[in-house]
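Every protein chain of the complex appears in place save one, which is left out.
We just call them A, B and C in the order they show up, numbering each chain from 1.
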Amino acid sequence: QAVKLIFEVGTPRRTGIDLPEPKGRASRLGGHERKGEIGLPGLSEPETMRHYVRLSQKNYAIDLGIYPLGSCTMKHNPRLNEKVARMPGFADVHPLQPISTVQGALELMEQLSHWLMTLCNMPAVALTPKAGAHGELCGMMAIRARLDADGQSQRRRVLVPESAHGTNPATAVQCGFTVDEIPASGDGRVNMDALREKLEKSDDVAGIMLTNPNTCGLFERDIVEIADLIHAAGGYFYCDGANFNALVGRVRPGDLGVDAMHINLHKTFSTPHGGGGPGSGPTVLSDALKDFAPLPFVVKDGDKLKLVEHEGGDAAASFGRMCAFHGQMGMYTRALTYMMSHGSDGLKQATEDAVLNANYIQASLADVMTVAFKGTCMHEALFDDRFLKDTGVDTLDFAKAMIDEGYHPMTMYFPLVVHGAMLIEPTESESKGELDRFIQSMRSLVERAKAGEAESFKQAPVYAPMRRLDETRAARNPVLRWTPPADNAEAAE
Amino acid sequence: QAVKLIFEVGTPRRTGIDLPEPKGRASRLGGHERKGEIGLPGLSEPETMRHYVRLSQKNYAIDLGIYPLGSCTMKHNPRLNEKVARMPGFADVHPLQPISTVQGALELMEQLSHWLMTLCNMPAVALTPKAGAHGELCGMMAIRARLDADGQSQRRRVLVPESAHGTNPATAVQCGFTVDEIPASGDGRVNMDALREKLEKSDDVAGIMLTNPNTCGLFERDIVEIADLIHAAGGYFYCDGANFNALVGRVRPGDLGVDAMHINLHKTFSTPHGGGGPGSGPTVLSDALKDFAPLPFVVKDGDKLKLVEHEGGDAAASFGRMCAFHGQMGMYTRALTYMMSHGSDGLKQATEDAVLNANYIQASLADVMTVAFKGTCMHEALFDDRFLKDTGVDTLDFAKAMIDEGYHPMTMYFPLVVHGAMLIEPTESESKGELDRFIQSMRSLVERAKAGEAESFKQAPVYAPMRRLDETRAARNPVLRWTPPADNAEAAE
Amino acid sequence: MRYLPLNENDRKAMLDVIGADSIDDLFQDVPEKARLKALVDLPKHQSEQAIERHMAKLSAKSVSAGSVPFFCGAGAYKHHIPATVDHLIQRSEFLTAYTPYQPEISQGTLQSLFEFQTQVALLTGMDVANASMYDGSTACAEAVVMAKRVTRKSRAILAPGLHPHYAAATQTLASTLDIQIDERDCRPGRDDHVIDHINDDTACVVVQSPNVFGEIIDLAPIAEKAHKHKALLIAVFTEPVALGAIKSPGEQGADIVVGEGQGLGVGLNFGGPHVGLFACTKKLVRQMPGRLCGETVDANGERGFVLTLSTREQHIRREKATSNICTNSGLCCLAFTIHMSLLGDAGLKRLAALNHEAACHLADVIDGIDGADVVNETFFNEFTVKLNKPATEVVEALAEKGVLGGVPVSRLTEGNEDLLLVCATETASEEDIHAFETALKEVLS
Partner (left out) sequence: MRYLPLNENDRKAMLDVIGADSIDDLFQDVPEKARLKALVDLPKHQSEQAIERHMAKLSAKSVSAGSVPFFCGAGAYKHHIPATVDHLIQRSEFLTAYTPYQPEISQGTLQSLFEFQTQVALLTGMDVANASMYDGSTACAEAVVMAKRVTRKSRAILAPGLHPHYAAATQTLASTLDIQIDERDCRPGRDDHVIDHINDDTACVVVQSPNVFGEIIDLAPIAEKAHKHKALLIAVFTEPVALGAIKSPGEQGADIVVGEGQGLGVGLNFGGPHVGLFACTKKLVRQMPGRLCGETVDANGERGFVLTLSTREQHIRREKATSNICTNSGLCCLAFTIHMSLLGDAGLKRLAALNHEAACHLADVIDGIDGADVVNETFFNEFTVKLNKPATEVVEALAEKGVLGGVPVSRLTEGNEDLLLVCATETASEEDIHAFETALKEVLS
């Protein structure tokens, strides 16, 4: 059943909030009063409740089933975290209250930092970045600031593997770098020869942006060598931490030569994704970069904590401020709660289970689907579309057919280095029972595809709240907001 | 998609709760240790979350659409009430803490009592009853105690209209009364002649149990006379308050001669029904009955409040205790929040809107369905099945077809005084838009029924999570719990 | 008003359809003298913010259990409830659904009730359980009424250790039903005496274990004697967690088991809502009060669940019903079931062990204080302490020192002024116990 838009339910004169009558004091708005109707519909509280409850049921969610989006780490979101995040000392504190009145909040940030630095074996972390891409920006700006401080401002070339997330090249460009792409080797990793070549006799390399495990779900075996090469060439190593869930508690980025890495609290440490955010991207920094960290940050002040909010002093080398206030407190509370709940033992176990689950899927589907690269994977399994050859079914069709099986599809057509990619990340939150059902469904879909049922794949999904949506039409003639329909009376004449 | 039972998902060795290791102290259980497996399955937290979220989606709910169950008053449940009910001074207080540490809780009970007594114009209210039927018990026990105190123990006959809720006769019997049924008049109300006859020259009448508005959705026009007759005959007037939502703020039971009436906080005052409870049934009492109120109750003690928990003293005439502790605090907080939110103006408006909505439905369907009794109704509209005559569709089929239209059916086959009854109570929470859609759906169903589509009605529902369920089979061979399947290995042999 | 979707235009248009001039026309059946002329004398509607403030102030006037060292039990127990439980029971589809009379669109509620019934049956060691009662005390009263129906005898023996509120609720219900209740002497250490009172007139004997004083009672010999005289043993418990550690009543021969389920999934709530558990042997099921959920199939042959055996109930049988009960404690059942699903066998047993250890530790500590003696030989997480001062004064004095130190027996039943019930669950930390010790020493010295 279609749900109307609020604009078709409410009216500007109705309201779902009771407020006392204003007393009618003299205005101090200086003649800038807003006149006329804004056009915002109001709904009574029961109408509002029903509207959004109905809408919500049109969503798939991790609480409903496996959400195997590769690179997205859709894991269980504990409700304890939601409860903690709503404690008044975290949720109902103003960012600019007197420092003496926010010691608990600062202490939480300090504790979070300790966990993140320890898990990464890195000497510093910048908490402010508001998402993964913002963390990338943070790391790359720190690199740029360091280069500038060292009189190396000619270093503006950043190496990025072709398998990288789109945010990597976009971030590099947003920081004023140019992007130089490194091809992948036959085993889905950085082509070391190509890398060496790009570093040879150059003094313009600022660094490399590398995801590890990479977006093919593979650990970059040569990572230590890569780090050494980059450092020897005068550049810095930015690690995209999107896939940190494969490493936590077993491998520390600081032991690999990483100079900066953002951590997606909303992936690895389970702050809920909320249909697209908010996220949080704290960025760990090496000794080489830590003095350039953005404002503000927490420092000890005797037995109290304080915030460094202005340049100079403790922040003499800071590259500046990335946003208002101190970052995503709401995510810090959830992430710290998550980490303390797991403890070092649980975090390690979660990592192992995530890797085990991915390999179990890969091994269980290897005979009917085509595994992109040989060998075991880390926390996600990458397939290409060779197994669909001559079936008339493509990756998109296959994904949409998964919806009819009751699943959210995997990531499709990414990474770009394999054809018709299908990247499956189950996370540690799935039980063996769920995985077995998922594997069974996938196998039966493959069977159906190979049995010549392409047409039914093209029709999929049919059991979803909507059939396939026309994305081309949406882009060609963008309708980005509701507008009132032309008056019916007029139309009728 | 079917959802497995937890017994098919979890295992006794798994757990979704981390607890510290016991230290292994000596036991003081005196040899009564439980040995062996209990058989309770444990699920990890993500499995538990998913299990119950999936299950929940198989329910209809007031938050999803109109829930027009006559006699049930399924109105909007404000979330403010949920928030208030969880405040620690209400939710996390032990019923037997020292009185000095629960003054806020007692004050809330005092305030709730004030609202209820004022809305009813009654001098007392017993808060403890835990549901409507428990409130009936409370009122009838008070009547019995009063009769006994007056040496009228021969009065054991209770008059109950045939249209009464089943709880009324059941309650009367549970209090040791016998039930004498009064027939309905042609206009759906108490047959006054029959009533007079039953009261004539008798000294065994304990009282009457009467719902008002009655279960036909009609106000008992002669109610004041009924009260007078009962009182003149030496009996008491118990009013079933299930339909109080038609009166709040416009009519006070105390002005009608009522001696006792329970108030369903979970209907009239919107504490959520939760799939079948918990409810709360505070019972207002007249001067004649108030000394017999059950234990415990709150009384003033200087500028503090205290609880009377034992017989004697303030409770010399009390008929005793109905349950442990003080009743349904969780419902008190919600109901008081609801009442204060509405205020006397909003409560009156809600009553009027509830009655208006019911009459709007009745008027809008009167030409295609058969209204059971002429004239306007109160807060619910009663139809019978005459309009389905010769269609091959019965009330049950019609109700199940409503499910396919996206609605919860109305109350069916109740009250018993009309054939194939359909009792529709929209409540004040429905907008005109929702009602118009509902009316349109009902009209199209009637059209289809009259067009000879009986077979499709017999198949309904087909768009629900399940098709029609075999209730006879369930009752004939009751399976009331899960049992482990016979061992598969054995079965195979 | 934020909860009312109709506006004046709507109301006008709807009155037109009805053919009424004004809303007053719809109230024409109300006798003139009963029509309110003005608003009732109560405040007008208020904003959400105003009400939140009012309620927060009221809330702050009580001392919440979680804010202090806390040792009260006596029928209501403080346990840690996982956040998942409260989150799930607040889902609209569970919270705002009615009793599942239309099973096709109520499988969420029904299946969870079926799971609940099974869990209760397993926990109590019985064949079947119903879909809950209001609370433990009313379940107890209903069980006695049921025993009369089953045995066609009307004398009930209530053990001295039965929670006095349960006994009182039972007496209230039974008094109108011509059920005789044997006299009791509510003191510690007297439950075994019930055996001597059982005879052929006995319909049932009601024994609580752990009893209100915390003592664990051996039910097997009582069951044996009762059965010999064709009487039923009704076993009672007030703390479901105890059944993770001690023998189930079912193993010991109980015919009906009733208890309070609040300890799992449900908060203290100043006494309500709680959730009554009710289980019995298979052969008694058709005499059981309350709702039952049963398994069946739909028109496609798929497994599904319905309310069943409703010919026992008031809405079908009216005056012949087994009880007048209608509303149960549905949402609390759900909370109980979710908490129990998270725990499982292993979790419940560990939780029980932690409770018992905390209580053992506390008992040792209290026994070391002058003026306080633990009375119990056995206990689970609660025991009775004999004090050198009146218990009500002691708990008030403790409260002033910021400790909620237990429940005086005299709050439950008159007399026994020197007895205090003290409970320690997994929520009592070492520091809490130490704070109690310190405060109690001061108060008793």
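Here is the rule we go by: a contact is a pair of C-beta atoms (placed from the backbone, for glycine too) under 8 Å apart; a residue touches a chain by one contact, two chains touch by 3 or more.
Since we're looking at a predicted model, the values are computed, not measured.
K.L.:
Kindly name the visible chains that come into contact with the excluded chain.
P.N.:
A, B, C
K.L.:
So which of A:Asp150, A:Asp203 or A:Asp255 would be touching the chain we can't see?
P.N.:
A:Asp255
K.L.:
Tell me which residue among A:Gly139, A:Gly207, A:Gly279 or A:Gly420 touches the hidden chain in the full complex.
P.N.:
The missing chain is touched by A:Gly279.
K.L.:
So that we can see where the missing chain sits, which residues of subunit B does it touch?
P.N.:
The list for subunit B reads 11, 13-20, 43-47, 49, 53, 78-80, 82-83.
K.L.:
Could you please point out the subunit C residues that touch the chain left off the display?
P.N.:
The missing chain touches subunit C at positions 2, 47-49, 52, 80, 82-83, 87, 90-92, 342, 426-427.
Note that only the chains that are shown with their structure count from here on.
K.L.:
Between subunit B and subunit C, what is the separation of their C-alpha centroids in Å?
P.N.:
Subunit B and subunit C have C-alpha centres separated by 19 Å.
K.L.:
Distance-wise, how many Å sit between the C-alpha centres of subunit A and subunit C, to the nearest whole number?
P.N.:
46
K.L.:
Please report how many Å separate the Cα centroid of subunit A from that of subunit B, as a whole number.
P.N.:
Chain centroid spacing, subunit A to subunit B, equals 48 Å.
K.L.:
Can you list every residue of subunit A that touches 2 or more other chains, as numbers and ranges?
P.N.:
Counting only residues that touch two or more other chains, subunit A contributes 18, 44-47, 49, 53, 78-79.
K.L.:
Of all residues in subunit C, which are in touch with two or more distinct other chains?
P.N.:
Where subunit C meets two or more other chains at a single residue, that happens at 1-5, 45-46, 48, 82, 84, 86, 92.
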